[in-house]
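Every protein chain except one is present and positioned as in the full complex.
Chains: A and B, in written order; residue numbering restarts at 1 for each.
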Amino acid sequence: MKSYRKELWFNTSSRREFLNITTEVQRCIEESKIKEGLCLVNAMHITASVFINDDESGLHQDFEVWLEGLAPEKPYSRYKHNGYEDNGDAHLKRQVMGREVVCAITQGKLDFGPWEQIFYGEFDGKRRKRVLVKIIGE
Amino acid sequence: MKSYRKELWFNTSSRREFLNITTEVQRCIEESKIKEGLCLVNAMHITASVFINDDESGLHQDFEVWLEGLAPEKPYSRYKHNGYEDNGDAHLKRQVMGREVVCAITQGKLDFGPWEQIFYGEFDGKRRKRVLVKIIGE
Partner (left out) sequence: MKSYRKELWFNTSSRREFLNITTEVQRCIEESKIKEGLCLVNAMHITASVFINDDESGLHQDFEVWLEGLAPEKPYSRYKHNGYEDNGDAHLKRQVMGREVVCAITQGKLDFGPWEQIFYGEFDGKRRKRVLVKIIGE
């Protein structure tokens, strides 16, 4: 069994943003030389997500509006977590969108349906944050 | 290390439906001859889910009502994604229910609690769609 590990770093210019990281993850799989296995991709921060959905800007605007409806950013006073911070909403949004994805690797490639794309979902950005890629297989 | 891959195909007669796929997944594990490992089961489409919960029809009606409350199908105009499509709600519902499950395999079987059952959750059906089963182990 082989294993591979890499950190991907991001620094978004706005508080909330969705970045397509599919190409970076595929590059990790190629570097790993693993042909058959599983690839874990997870946010290393608890106010960010890694998820799989469509790379369509209308949908991303829908996600933004929908998540703001489910867990509004403001007023900051609505969250007990915000005694010392202002990111209580980001911890909740990340639960809806998820921390991680596990992807199949088949013949050295992401084994994906035609529209699957991997996103880094930032909910408390404007600073350097990390995603972990861990691959095991053969 | 061994690996195994199979696609399961579904075509639901209604837009939204929950199908119990536990038996099909267990059959994959038997075919794989893997006794100890991990089994990834994921929707290959971004308007469908794979999740684990109870096989109880009252609960499935509760899921339907609850998800319609969180991300209503109509009016279609409420989603920017629906410029060319009418399935914006399905992309959101799938985020709540999740894309995938990772299951332990122990002694050649799904290592489950007494009530755990695997479901395919369709949110934009009436067409052929796929689930991927990928198993690694020994």
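A few notes on this one:
We take it that contacts are C-beta pairs under 8 Å (C-beta built on N, C-alpha and C of every residue); 3 or more make two chains touch, one makes a residue touch a chain.
Predicted model only: the values in this text are computed from it and were never measured.
The residue from B:Leu8, B:Val25, B:Ala48 or B:Val101 that touches the chain not shown here is B:Val101. When you scan A:Arg15, A:Lys35 or A:His91 for touch with the missing chain, the hit is A:His91. When the omitted chain is restored, the residue from A:Leu19, A:Ile46 or A:Leu110 that touches it is A:Ile46. Where chain A meets the missing chain, the touching residues are 1, 3, 5, 38, 40, 42-46, 70-71, 79-83, 88, 91-92, 94-96, 98-100, 102, 130, 132, 134, 136. One chain is missing from the display, and on chain B it is touched by residues 1, 36-38, 51-54, 56-59, 61-63, 66, 70, 96-98, 101-104, 106, 111-113, 115-116, 136-138.
Here, only the chains that are shown with their structure count from here on.
Between chain A and chain B the centroid-to-centroid distance comes to 20 Å (mean Cα coordinates, whole Å).
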